[in-house]
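One protein chain is absent from this view; the other protein chains keep their places.
After this line comes chain A, so read on.
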Amino acid sequence: MEKLDINPRIIAGIRKASLRTFESILSLSTPDIERSTNLSSGDVHVLKTAVAQAVPKLPVVSALDILHRDCPETLVVSKLTTGCDVIDKALRGGILSQGITEIAGESASGKTQLCLQISLTVQLPQKLGGLNGGAAYICTEDIFPNKRLHQMIQHFTRKTSAKLPKPINFGDRIFIEHVSDMEDLTKCIKMKLPLLLSKGVIKLVVVDSVAALFRCEYEAWEMVKRSKHLTSFAATLHQLSHQYGIPIVCVNQVTDSMKTKETRKHVPALGLTWANQVTCRIMLSRTNHQISVPKQVVNSSVIGGFQTCVRHFEVIFAPHLPMLKVPFIVDQEGIKALT
């Protein structure tokens, strides 16, 4: 405050009125400040303008600058590949490196599979669609599926080793944190996560799932409190996302729609409060349609050779995508769109 480039008389005035933060100056009306500081309205205008200029913020850029990446780095949106070309194409490149991407779906629809898969692809260099960094994986629901991850790592290493300039040990850069209650979660995202992110090695945060804690820890009469915590939680994630330019992926459960009018049987849990905070909403679902995956042997590892149901990958809303649906299956390697 003292460093503002304005008349010292004004600064003395606001010091006397103990207005110490930018916030307090900007939130008070001009007459209010005049009253408490005895400054004239002209002075207050000068003060407010100086404060508004001093608030740290991104400079104004034109949309063309952003398109040409001629702007501050945090405004550049990159995409994280999902590891499946068809789904990437549907997502116009992959998951946005900005904001919260939600993956909702009933149990066993492939949510965790997709999350594990992007925890691997994020480690690829930018040229291959990754973000060249590790992943932080926050588990709230279940124990982290370590065995499955290692199975996927084996296949993933085999698939990518030819394209990589030097081999990556994919298991080394996934940081796992189990949280079991809200207190842990708050501590995790407010203290541990920023510390980890500030080191710069992490380029993806997965929360699997948001629903578990927020759905079970609140009584029916505590809904106001729940919404408050939920928005504050989402705001923290948004802030981390923009500060470090990383995608935040949140898994959500589904709930049955109460409205008979609605065509969709399942809707993502946590209601409108949460939906308002989500940038892109993706929904996975199972169908009754069974297909058998042909057995293949590549480099002595077996792929396929079992029956599975066809699942759907759906974009419910996203600022840059139309609504669309892609059928996919899960096999030993991970998620694959049906062609």
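Everything below uses one rule, namely that a residue touches a chain if its C-beta (ideal position, glycine included) is under 8 Å from a C-beta of that chain, and two chains touch if they have at least 3 such contacts; residues count from 1.
One rule holds in what follows: contacts and distances are computed from a predicted model.
Considering only "Protein FAM114A2", "Tetratricopeptide repeat protein 8", "DNA repair protein RAD51 homolog 3" or "Mediator of RNA polymerase II transcription subunit 17", the record for the omitted chain gives "DNA repair protein RAD51 homolog 3", by its UniProt protein name. Checked against the full complex, the one of A:150, A:225 or A:320 touching the unshown chain is A:320.
The omitted chain makes contact with just one of the residues A:161, A:198 or A:276: A:276.
In the complete assembly, the contact with the undisplayed chain comes from A:235, out of A:128, A:235 or A:338. For chain A, the list of residues touching the undisplayed chain reads 22-23, 26-27, 29, 31, 34-35, 38-42, 48-49, 51-53, 55, 57-58, 60-67, 74-75, 77, 92, 96, 98-99, 228, 231-232, 234-235, 238-239, 241-242, 261, 263, 271-273, 275-276, 278-279, 281, 316-317, 319-320, 322.
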